[in-house]
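For this view, one protein chain was removed and the others were kept in their places.
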Amino acid sequence: MSIKKGDYVLLLSEDGKTYLLEVKEERFHTHKDCVFLGDLIGKDYGEVITGKNNRRFYVLRPTLHDFLIKVDRLTQIIYPKDIGYILLKLGVGPGKTVLECGCGSGALTTAFAYMVGDSGKVISYEKEERFLKLAQKNISRLNLSDRVEFKLREVKDAFDESEVDAVFLDVKEPWILVKPAWNALKAGAPIGILVPTTNQISLTLKELFTTGFAQVEVVEILLRKYKTNPERIRPEDRMVAHTGFLIFAKKVKNERSSDTG
Amino acid sequence: MSIKKGDYVLLLSEDGKTYLLEVKEERFHTHKDCVFLGDLIGKDYGEVITGKNNRRFYVLRPTLHDFLIKVDRLTQIIYPKDIGYILLKLGVGPGKTVLECGCGSGALTTAFAYMVGDSGKVISYEKEERFLKLAQKNISRLNLSDRVEFKLREVKDAFDESEVDAVFLDVKEPWILVKPAWNALKAGAPIGILVPTTNQISLTLKELFTTGFAQVEVVEILLRKYKTNPERIRPEDRMVAHTGFLIFAKKVKNERSSDTG
Amino acid sequence: MSIKKGDYVLLLSEDGKTYLLEVKEERFHTHKDCVFLGDLIGKDYGEVITGKNNRRFYVLRPTLHDFLIKVDRLTQIIYPKDIGYILLKLGVGPGKTVLECGCGSGALTTAFAYMVGDSGKVISYEKEERFLKLAQKNISRLNLSDRVEFKLREVKDAFDESEVDAVFLDVKEPWILVKPAWNALKAGAPIGILVPTTNQISLTLKELFTTGFAQVEVVEILLRKYKTNPERIRPEDRMVAHTGFLIFAKKVKNERSSDTG
Partner (left out) sequence: MSIKKGDYVLLLSEDGKTYLLEVKEERFHTHKDCVFLGDLIGKDYGEVITGKNNRRFYVLRPTLHDFLIKVDRLTQIIYPKDIGYILLKLGVGPGKTVLECGCGSGALTTAFAYMVGDSGKVISYEKEERFLKLAQKNISRLNLSDRVEFKLREVKDAFDESEVDAVFLDVKEPWILVKPAWNALKAGAPIGILVPTTNQISLTLKELFTTGFAQVEVVEILLRKYKTNPERIRPEDRMVAHTGFLIFAKKVKNERSSDTG
């Protein structure tokens, strides 16, 4: 189980900085030191390596959380605090089929792909090619590319899919996609939506209620980090105060439309 | 894909209450009405059924989140806001082997079992038989019992396992189990710990630092719900202010012990 | 400095409940015991009295905070966490003249009256007589009635006052009163506004920007209580999650209106 070329490692410096790196025959430079990554091959995770300037680095095994936090990014990413909750609310696990619209830098896409396993599938619509390419690159680091089908397209009226297990929307005007999402979902299945502003919450809720969704929930999640000196336990001085509001609901039969349909 | 006997449904009443129920030939009574659950057989999720007193209920598809929130409980449960984050920090997904100590009512155990898939495994130590039985019952609702091995035992010195992908501790004195956890973990792999008080954070951190763990993080996660009237967006009046602090770290080579070993 | 008839005391029971009471020749009944308040006369604050059933009560000196929390109430009150911040933002202290519209149960009015001292003044507009009466009663407990002028009236176009040091609005549609407030304020002086919903924030901000206000700030304040067992430091389980959003700004010359005026 020792480290091989092509594996990813998380280097932790003495001053607490972390670096997610692919192992290859190259040097890696921090501000203060330099390590030759090829030296890691054959070592075990958890060991210490020493840079040219004698600084020590722990060689850690990256978990899903590290990959999510360290995605290359062109956009505001969805944070792990939110991603974890989204997984549970949407029930995204082995074997599920999930549709998302707006992949951004691919953090959430990565988590979906990780959790659906080999028997599941992620479909991801994105209108901007540079975001799509970036998300693909980020996902390839975990060798999960086979589980994701990207579609470079702006959706206005309909998704191609039907009977999916869950839908997630991360676009500027999600209310436009509520009806298409309803059509793509299995009966009774969940939708999740991320919006940064309360004005968007209002518009989205109105559309959810009229389209045929129930068990509507709006939440925000705050993560507060603590310093780790056992003699001086206290929260860190500053924190991320806002990333977005999360809206969840489940598809129900639309009684109005069924009158006419 | 219509509802069958033995399936679970989530009934949502007009006043917003939800009930997680197994479908069988029985009546279910709320304070105000009564529905015959056998009537659900053959119906589709998302439909509406009407009780004897003409109250209407949506028949929703329960997601993992619903099962977690609705576990039968004898203890304070770990909440979804925390469970989601734990999954990411520990990298618990398809194929992983996870060890937990202290299953409580089994909410976290359920989530672990759900995510590891058919190829993964959960080992759960619990010293109180009534908690263990309850956790087993809760997990059986999702047909995940095969993925969990329970061990009725108070651990003091050692777990039976080695080379597990992740460990989670939810016990009163987790510092006692830090060394056994270190021994059970793969090199570089993550541990998670839940404690309700800051005094416990101090004691746990000291043990983590001396045993051989790095990338130590202490966090708390707050979930704030909003009312869903689009014309009056505002947080709910009250919220859960505290469930517990989460501590995470990764196993590294213990340099002191390796001197003598 | 011992306790006299007519003074207010705060009784603290062994199980942590507090009671704000006027000292007179009467009995006071809790669920579990009964004390004769006349016995307090001549005692000192900080002493212990014993009820008929042998329960002990501390006799504490009520501070402004106790009076605010214990106002008789017909409405949601403004909480001390918000009141304290309002005082500083509006600069309400000795000698100031403050105008408020919407006194509710009078908690904020009480704090204003306390802080302006004998040389200051509070003007309070309220359209509902029962609120006005209640606020008057609450303020009389601290002997501050002389400092407050109540006006039973719904304001639509104008306040009677001009050149006041600060204005505070706690009404359903504060945007209607932004222009009247501007007219009542001294040049450069501050306004504070409380609204429970984000929809109201939007409407209020628009009016502030067009009327002639600058240094606009919107905040919310959260108070989290901790349990007081030194061996088990942790936040309380639940907390007040929302009371209202606070909006502050300062009057500036309105350049548009001055073009035409």
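So that you can tell them apart, the chains are marked A, B and C in the order they are listed, and the count of residues begins at 1 in each.
Basically, a contact is a pair of C-beta atoms (placed from the backbone, for glycine too) under 8 Å apart; a residue touches a chain by one contact, two chains touch by 3 or more.
The model shown is predicted, which means the values in this text are computed figures rather than measured ones.
When the full complex is taken into account, the listed residue touching the unshown chain is C:I86, out of C:L21, C:V35, C:V71 or C:I86.
Annotation for subunit A: contacts to the undisplayed chain at residues 196-199, 224-225, 231-242. Within the complete assembly, residues 1, 10, 12, 18, 44-48, 58-61, 63-65, 68, 80-81, 83-91, 93-95, 111, 114-118, 166, 186-190, 198, 201-203, 205-206, 209, 212, 214-231, 233, 245, 250-253, 255 of subunit C touch the chain that is not shown. Those residues of subunit B that touch the chain absent from the view are 198-199, 201-202.
Methods note: only the chains that are shown with their structure count from here on.
Subunit A maps onto subunit C through a rotation of 180°, based on Cα atoms and reported in steps of 5. Each chain gets a centre from the mean of its Cα atoms; for subunit A and subunit C, those two points are 45 Å apart.
Averaged Cα coordinates give subunit A a centre that lies 20 Å from the centre of subunit B. Residue numbers of subunit B whose C-beta contacts span two or more other chains: 198, 224-225, 231, 233.
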